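With one protein chain removed, the remaining protein chains of the complex are shown where they sit.
Note that the chains are named A, B, C and D in the order they appear, and that numbering of residues resets to 1 at the start of each chain.
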Amino acid sequence: MESIFLQQTVNAILLGAIYALFALGYALVFSVLGVLNLAHSAIFMWGAFIGLLAVEQWQLPPLLALLLGALGGGLLSVLLEFIAFRPLRRRNAARISQLISSIGASILLVNIAQLLFQQIYNRTEAYYPLDLVLFPGMSTETIVLDDIGLRIQPIRIVILVIALVTMVLLQYMVTRTQIGQHMRAVAFSERIASLLGIPVSRIFVLTFFLAGIFGGMAGMLYGVAFRKVDPFIGENVALVGLTAIVLGGMGSIQGAVLGGFIVAALQTISIAAGGSSYSNAIVFVLLFVVLLVRPQGLLGQPENTRA
Amino acid sequence: MNLLIDALIQVLRPIGITEPVFQFMLVSAILGLSVYLTLYTGMLSLANAGFMAIGAYVSVVLTTQFDVPLGIAMLIAMTVCALVAIPIGLPTLRLKDIYLAIATIGFGEVIRIIALNFDKMVESILELFSNGERVRFELLNGARGIKNVPQLTETWMLIIFLIVAVFLIIRLHHSRFGRAMSAVRQDERAASNLGINVVYVKNMVFILSAILAGAAGAFNGHLTRIIVPNAFDFAKTVDILAYAVLGGTSTWLGPIVGGMVLTALPEILRFSSQYRGVVTGAILLGTILFLPGGLVNPKGLQQVWRRYVKREPALTAAEEDPVDA
Amino acid sequence: MALLEVENLQTNYGAIKALRGISFMVEEGQVVTLIGANGAGKSTTINTITGLLKPVSGSVRFMGQDITGWRADRVTKLRLIQVPEGRQLIANMSVMENLTIGTHIRRGEKIDEDLANIFTRFPRLNERRTQKAGLLSGGEQQMLAVGRALMMRPRLLMLDEPSMGLAPLLVNEVFQIIAEIKAQGIPILLVEQNARKALQIADYVYVLDRGQIVNQGTAEELRSDPAILSAYLG
Amino acid sequence: QDDATDEAMDEVQMGAWETCETPDNLPEEINLGVIYSLSGPISVYGGPQQQAVQLALEEINGSAYLGEGTTLTAIFEDSAGDAEQAINAMTKLVEEDGVVAVLGPTLSTEAFSADPIAQENGTPVMGTSNTAIGITDMGDFVFRDSLPEASVIPGTIAQSVEILGLERVGVLYGDDDDFTLSGYDVFIEALDENGIEIVGEETFSREDVDFSAQLTNLLNNDPDALIVSALSAEAVQIIIQARDLGFEGAIIGGNGFNSPDTIEQTGEASEGVIVGAAWNVASTNPYSEAYETAYEEAYGNAPDQFATQAYTGAWLFATAIRCANSAERSDIRDALAAITDLETPLGTFSFSETRDPIHDPVVQIVQDGAFAVLGAEDMEESE
Partner (left out) sequence: MLKLQDVSRRFGGLQALSDVTITVPDGRVVGLIGPNGAGKTTLINVISGLDHPTSGTIHFDGMSIQKMPPHKVTRLGIARTYQNIHLFGEMTTRENLMVAQHKRGTSSILSSIFYTPAFRRETHQFEAEADALLDQFRLQDVAEAPAESLPYGDQRRLEMARAFATEPRLLLLDEPTAGMNPTETRALGDQILMLMQSHHDLSVLVIEHDMSLIHQVCDEVYVLNFGKIIAHGTPAEIRDNPIVVEAYLGKEDSELI
């Protein structure tokens, strides 16, 4: 009983790391734009896809592939800013139309990926090689700690570390650096930011680039961890990611990470308690309760406005 | 009426709109109206897929298990939706924007999961009272769905329902309640200080929206011959939102047009075979970029006219974003 | 060559013609005031100069450079600083952050010194330095807006109704600050409803009405103009 | 020499289908409607199905199977895994395009929505991956060549129990999908019949990728074997993760395990995996081998079961048309219903009274990185 508890805890933490990494990029764009970028999950998928092509078709070393996946995600994300968001902002369109344009972009990206999969693999799924090691010297053997009854795959630990490091770096950047301050100013109001001499357009591009990097990286790591990649893997995490950032508090970096871990923990707990059919329902019920008590999410800030 | 519909279908057939497609377009139009009501009141509620599921399941169980006529089954389904909307809306509608959106998406997901596990849940409850004997209970059949649902929905019913709904919404807009809806959207605090019971307005609208979604679900359930929980998932929610926003939310006509266009689009685009998805995405993106206010948006069309046809210089007003809005 | 030269500026909001071709200038070291009724186009003028709005025609030259149609952040980098109407603070940042956020456009030295100056002038801000700007009272917000602009060391400061919503004591304070800024040789373009005080401090005055300049002159000239007296001085 | 084997293969292949005289009464072009999920997540299954049908049609037309001058053309429609689109596609094919028969749709759910349209219009329709109960009850024009789980799983369980001596098993299944849920029901029934103790049941959802929590739960009860009702997309993950968690017993699955990926993508982890299915890549039936070679040659990867059933479905329709010597929908239906003991890649194939398929399923186990008939060794030993 003790060992199963320990194993489930580890399961939850490792799953949470992936959710968290994905949610980070989501949260970043939302906090700066105030817009949900529903195409973020497509970026995630493209990160996994590019990484796959890199190791599988171009035979590049996996670390380089990770870099390419992240970079590809970043560039695609910037592209999204140019084609799906900027034109609408320029015309002062309602935020909700930006949401819809991101859906359009997402459909486009997923379908392009599907065509490419078909071209390259003759079907719409493909796998990362079985014995892929992320960096030289890394083991693919499951780590077995028999005396406490624990088994962990090394790759998941790597993902956990990457997620945590990324979170700390991002948090530092946003709260401690000038760029971060400028991002928050733009997030609050482009108009005010521009009156403070902040190059608004450049900040947007940067934000999208960073978010894309996180999305792409998360996708690539997800691919490495679970190996199967298809044009639709983004849909698996889209709702989870959304739940995570809302639960944690929109616009809060730690919130996104915390949310990711909580969602994973809840899913795991409900499965461990014998409720695998209800695990997602339980997640949403908790979300519901949290929002009723703290409408701004766990780490979110209350609205700073007055009558 | 039927003659008219037939004639209309004859005209539309060459572009790929057959009668079933037309029926689904009408259902989408109702869904569009459902989300329009909440958006018009400033609530980004995405519970529509959930209420659609409730409407579909309740009405289908009634017509298939209890031989209730469709009309009455629909009324009951709509009532159930309204009753469910009350306890959901009261706590949830205090939330704003994306928080409301995700909480209501959560509602939809929970409904879907309940539908998936309903039989199992009832079974285990019944087992509590039966001395541990294994009980079989089959009503919703989980993922297998309810099969062989009679196709009771007729095109004319959908058209009449839509006309009545539009009529009521127009009248609603002209009532003081309609003005209150708009006021709540634009400035909740000011509205409450003018004597508008914001909680009441929001909840009423949420209920109305739930009723419309429930009706759409009931119609839809009696069109597809089978209902399964996964038909009412997150993707459906996103679709419904897209109906309203792509169509434009400044008038009731927008969501109707949006729902119909978005539903017809994949059928019209069948000729593009494997490029269908890409083309759909590109059209959606292109439309919203050109017409950010949606397809039906008088102001936006004027702007586009000025900008692209008359080639006047672009508008110059920068975004107003006061500190305390 | 004047510091700021505005020539025949025309700006529209859609079909509404808010500016119908106005021309004026601000010389080094001057305080120039724009007065005019509500909706005359004063804010529109300032916003067009800073690049928040694009003019339909006309030109804006600053320090000899044609900046017509530049984006606001580029204009601001020239340290042509606007204190916008309605304060426009970053509500979710602290007072302190609001004060320092614009300082990236100047060189780093003496920021602390300037900050100390601001705090002596507005002790209220010092007390609230960690509070979120959005929760400040109206007057506190106005002080913060002026403070923020000063922290950017403007070459030309454009103030859009800086005394709006301030207690009499603070109105005096603000005008005193304006006088001090003027004394430091920083030129100011001031938009004011409080014409009495504005005329006291101004070197030159333009009167705006429905998007056009209908009168102009030195402060003394206008103070003795009976039409102005009755319309703006009450 | 290669050519020679190719030819020999062709012979085997073509020989199988030539049950009736070459027809002489057919129009130049016969349109066959095909509805598969070609976009969206289900396209993983729909895509190969489409390719298999294309392959079949090339062979059919290339060999003038329907007589010189007659071509069988497929009109492919995408249903995107969506019941509404399936209805729309079926309406278009049956009412607008006037096809003589329809293959598909991919999902049972789609079939329940769309097949009645074919039935109403007297157009034969054949499911090639619908395994739910009640599909063919929709009417006498509704066929399927996909063996329902109920015809496969009981045998799988009985054999596994006998050979491996199972006593306690854990069950893992997808509960939001008709296919996996039907599989689960049949598994449970079969386990019951064999008196096997179920030490745990866990569920997952379509497209899940992490099954560690469920598996940890199940393995905690020390089962002899894991019974899995999943689609191939999840099967690979489940096998790998179960082994990662230290499970060494048998993993028994249905259709879902029955894909080339099961071995390719799980490597050593697949040792001891038992697959009971309508058809398997490793099938030694000569018709199946010939088909498989042709498929691999055309598309570069091995077919899965659904593709094979789609391929067979296209051939079955062609055979019905040939035997009916008519392109009339009702004639085709009658000829189809009359098919008995036809040699196909699925084995010796007949339609039952209820238009369901009758042929032998296969139960195989992964040994030394390859599928082998379950119990083959024991049988050899005992001989």
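Simple rule for what comes next: a contact is a pair of C-beta atoms (placed from the backbone, for glycine too) under 8 Å apart; a residue touches a chain by one contact, two chains touch by 3 or more.
Predicted model, so just to flag it, every value in this text is computed and none were measured.
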{"item": "Which of B:Leu12, B:Ile114 or B:Ala180 contacts the chain that the document leaves out", "value": "B:Ala180"}
{"item": "Sole residue of B:Asn148, B:Asn193 or B:Ser273 that reaches the chain not shown, by the stated touch rule", "value": "B:Asn193"}
{"item": "Touch list for subunit B against the chain that is not drawn", "value": "168, 171-172, 174-177, 179-180, 182-183, 186-187, 189-199, 320, 322-324"}
{"item": "Touch residues of subunit C, complete complex, unshown partner", "value": "13, 16, 35, 37-40, 85-86, 124, 128, 135-140, 142-143, 161, 164-172, 193-196, 230-234"}
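One rule holds in what follows: only the chains that are shown with their structure count from here on.
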{"item": "Centre-most chain [mean C-alpha coordinates]", "value": "A"}
{"item": "Greatest separation from subunit A - chain, by CA centre", "value": "C"}
{"item": "Dominant chain pairing [most C-beta pairs in contact]", "value": "A-B"}
{"item": "Interchain centroid distance [CA atoms averaged], subunit A/subunit B, Å", "value": "29"}
{"item": "Mean-CA-position distance for subunit C and subunit B (Å)", "value": "49"}
{"item": "Centre distance in Å when subunit C and subunit D are each reduced to the mean of their C-alpha atoms", "value": "76"}
{"item": "Residues of subunit A touching at least two other chains", "value": "111, 114, 118, 189, 191-192, 235, 277, 280, 305-306"}
{"item": "Where subunit B touches two or more other chains, by residue", "value": "116-117, 274, 277, 315, 317-318, 321, 323-324"}
{"item": "Sites on subunit D touched by subunit B in the complex", "value": "38-39, 76-78, 80, 82-85, 87-89, 91-92, 95-96, 109, 112-113, 116, 132, 134, 138, 174-178, 180-182, 206"}
{"item": "Subunit A partner contacts - residues on subunit D that touch it in the complex", "value": "39-41, 43-44, 47-48, 51, 175, 202-205, 207-210, 212-214, 216-217, 220, 233, 236-237, 240, 244-246, 261, 264-267, 299-301"}
{"item": "Residues of subunit A defined as touching subunit C within the complex", "value": "178, 181-182, 184-185, 188-189, 191-201, 301, 304-306"}
